[in-house]
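I'd like to ask you about the structure that follows.
Only one protein chain is missing from this complex, and each of the others stays in its spot.
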Amino acid sequence: MLEVIDLSKRFGGLYAVNGASIRVEQGQIVALIGPNGAGKTTLFATIAGFLKPDGGRVTFNGEDITGVPPHEICAKGMVRTFQITQPFSRLTVAENIMVGVHQHTANRREAREQAWEIAQYVGMGHLFDLPSTELTVAGRKRLELARALGTRPKLLLLDEVMAGLNPSEMSEIIGIIKGIRERGVTILLIEHVMQAVMSLAEQVYVLSEGKLIAEGPPEQVTRDPAVVEAYLGRNAAQLLEGQGHA
Amino acid sequence: MSQLEIKPKGVFSGYGASILLLLVALVYPFVVTSNYALDVGMLILFTAFLGQSWNIAGGFAGLLSFGHTIFFGIGAYCSAIMVATYGINPWMAWMLAIAFGAALGAIIGYLSFRFGLRGSYFALITLAFAEMFRVLADSSPITRGGLGILIPVKQGASQLQFADPRAFYFLALLLCLIGLGLAYWLKSSRFGARLEAIRENEDAARALGIHVLKEKIKCLALSGALAAAGGSFYVQKYLYIDPQLAFSVARSVEMLLVAMIGGAGTVFGPLIGAATLGVLAEVTRALSDAQGLSLVVYGTVLILIIGFLPNGLISLLRRGPRKQGGRHA
Partner (left out) sequence: MDFLLNAVVNGLMSGAIYVLVALGLTLIYGVLHIINFAHGSLLMLGMYVVFFLVTRWGLDPYLSLPLVAGTGFVVGYLLYRGVIGRFSHGKDENILLVTLGLSIIFENAALFFFSAHTNIIDLDYIDDILIIGEIFIPYTKAVSFVAALLICLALSLYISRSDLGKAIRAVAKERHGARLAGINVEGIYAVSYGLGIACLGAAACLLMPSYYVSPSVGHSFVLVAFTVVVLGGMGSFVGALVGGLLIGVAESVSAAFLGEQLGQIAIPVIFILVLLAKPTGLFRGAQ
């Protein structure tokens, strides 16, 4: 469904993303992990049209969408959320979600009905007419998700949706994400929280310093010495092995 | 389910208050005895209309313009030139002026937003555009420069000149109602929802499929059309226009003030702002003949509003502050 081929993005002289290639099949949940500053969000931003790549291509459902602006990419069925939540501050939860729904529904009344369904689905029904400024971090993450769902995406790009959540909130969101996949949405997510990655993803890509250093099922990737090194530093893999840990 | 009822924010609670206001406005000209009082009423409605045009861009979409008089001025000059120089029928000229206003809005919108100007930079560039037009009006033969343009007196409805000042009052009322109607439409339409999204967070709006540039341009075109309509009206009422009247900073500021103080992004905000300013102007006039006092007060009110009542005076009329108890997940 989504193919990222050899994508590069440069800022000044520095490559934030350097020749990354990713493949997401329809119906999958794929995770993108890597230490801080690895370039994951930059990669997302480039895929979703917020940044223009300096090299490589992105195709979505066979169509080349490299350099296509974000609103058109959304129209084609790919939506991203933001790592630092970006609610429409002075609008209510309902109005926030409705903006997403308006992507394909012009009538305000219908849009509100659909927003109501989505709000209930993500567990925000009781907050429907609340100003979005009164939400906690978890609430705002949920809102970000709900808004994106409003656009009826085929592919959802979630950027660190678990950050700042406590364990029970996390398992709730994990359940919601699984449910979203059941409804036929493909998901590509950036995540730091390994628990979420292990329980959700079928395929994992590891990005470090702009380059992909590993890919495969989660159990395989987390045991990859190169990956351990990227997270914990040089020789950490050997050290860990030496101590009898995997 | 009551949850699903759409009640656009910013409309007076219940239609009752709106109907009452309308009745007051309809009856006003027949109740007051002096032309002066009639004029005050007319000016309030007219200023509310101009403020509404600013509100559409500045309040709903967050496009803070410091040079909105440019649209007023282009409408005024358009009408004046067509009527006085080319003898075109004033109603026709009015329509053309509106078209010019929309076109200018689209052009300025395209230039500014295509080049990514936002916030303060956008405010400043609108100021510069207005000044540019003022200089052009001051030095062009077609606008008769600093002399301005006089519309020949030709009374009669077909010439858009009325002997009875009450006619202009009702025309202003009509304009004000049109403005209110447009604002209400924005509050209940997808276009309005998109503008509000753009105002709050452009990137998020983009991610959710909104073509930000296109919507902003449409918004400024609509706003420009309205202000230009106001300019036309002004010229037909006062039968004179010059660069100072058309492109002064004072008028830009007034349009902004009444909308911001009344409540930017609301339906009735500009009307409340205009009414407050109108009343204030009369009160200060009673205190002193010297000009400027009412605006000193109004400027202070603006600062206070931004500090303490960011949603404008209209938020005083809402059903009290929302309960702020606790945070919600």
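Which chain is which? They are A and B, in the order written, and residues in each are numbered from 1.
Going forward, contacts are C-beta pairs under 8 Å (C-beta built on N, C-alpha and C of every residue); 3 or more make two chains touch, one makes a residue touch a chain.
The structure presented is a predicted model; accordingly, all values stated were derived computationally and were not measured.
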Tell me the shown chains the invisible chain touches, ordered by label.
-> B
Just one of B:28, B:54, B:71 or B:129 touches the chain that is missing; which is it?
-> B:129
Chain not shown: contacting residue from B:160, B:260, B:275 or B:313 = B:260
Which listed residue, B:239, B:302 or B:317, touches the chain dropped from view?
-> B:302
Over the whole complex, note the residues of chain B touching the chain we left out.
-> 62, 64, 66, 111, 115, 117, 119-121, 123-125, 127-129, 131-132, 135-136, 138-139, 145-146, 249, 253, 256-257, 260, 288, 290-293, 295-296, 298-300, 302-303, 306-307
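Going forward, only the chains that are shown with their structure count from here on.
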Over in the complex, which chain A residues touch chain B? Could you list them?
-> 48, 50, 69-72, 74-75, 79-82, 86-91, 95, 98-100, 102-103, 105-109, 111-113, 116, 126-131, 134-136, 138-139, 142, 147-148, 150-151, 169
Would you tell me which residues of chain B are touching chain A in their complex?
-> 1, 3-4, 6, 188-190, 193-194, 196-197, 200-201, 203-212, 265, 322, 324, 327-329
